[in-house]
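As you look at this complex, bear in mind that one protein chain is not there, while each of the others sits in place.
== subunit A ==
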Amino acid sequence: MSANLIGLLYDATLQTLYMVAVSALLGTLFGLPLGVFLATSQRGELMSAPWWNTVLGLVVNAARSIPFIILVVAIIPFTRWVAGTSIGTTAAIVPLTLAATPFIARLVENAIREVDAGLIEAARAMGATPVQIIRKVLIPEALPGLVLGLTLAVVSLIGYSAMVGAVGGEGLGDLGIRYGYQRFMPDVMLAVVVILIVMVQLVQSAGEWIARLVDKRAPRNRGG
């Protein structure tokens, strides 16, 4: 493999990391409050707003139904409005974030719903406001589940990022298609796949390690 190709692989890896990192960050920024709201807004719950819960639930489901590759091209005008361009790595962050947000919201909702209702009752009995209950009880108690959920989201985003080549998003997936497939360079394809495998393994291991670190529910892994 030539030095030129190695340079291409290196650049593509950085592009993928950049797209995934920024879209995961933005997806969490939007998805976390959305997920918390979905988990606490059914009738009789902490932030009871059943109508909004239903509407946002439908929107989230609709967004998650759209195949990612279609989402990427369908929202090109929106992407251009947000990013100033519809082509390139930065532009690709827009559809990635839009796909990540509802996904993360559902993962957050599931993690929050795992928290024992008795803890919410205890916090209410202390005179906590709904916001205090969310900040001091629900999110800290759901943290191990939240970390694992975000890990899953990042791994999914690494997969999605391979499709943004369709709008000139570049990155590893795009490199694999253009060189490995269209130019018949199987060594490039192999290299791309190996890098992606390593990336996913690292993300998954790191996520599980952090989740264990923040999980105080069982007296294990505390160094004896």
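Everything that follows uses one rule, which is that a contact is a pair of C-beta atoms (placed from the backbone, for glycine too) under 8 Å apart; a residue touches a chain by one contact, two chains touch by 3 or more; residues count from 1.
As a working rule, contacts and distances are computed from a predicted model.
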Omitted chain, identified by the protein name its UniProt record gives, among "tRNA 2-thiouridine synthesizing protein E", "RNA polymerase sigma factor", "Cell division ATP-binding protein FtsE" or "Chemotaxis protein CheA": "Cell division ATP-binding protein FtsE"
Residue among A:9, A:46, A:123 or A:162 that touches the chain left out of view: A:123
Which residue of A:20, A:60, A:137 or A:157 touches the chain not shown here: A:137
Residue numbers in subunit A that touch the chain omitted from display: 116, 118-119, 121-129, 132, 136-137, 140-141, 143, 214, 216-219
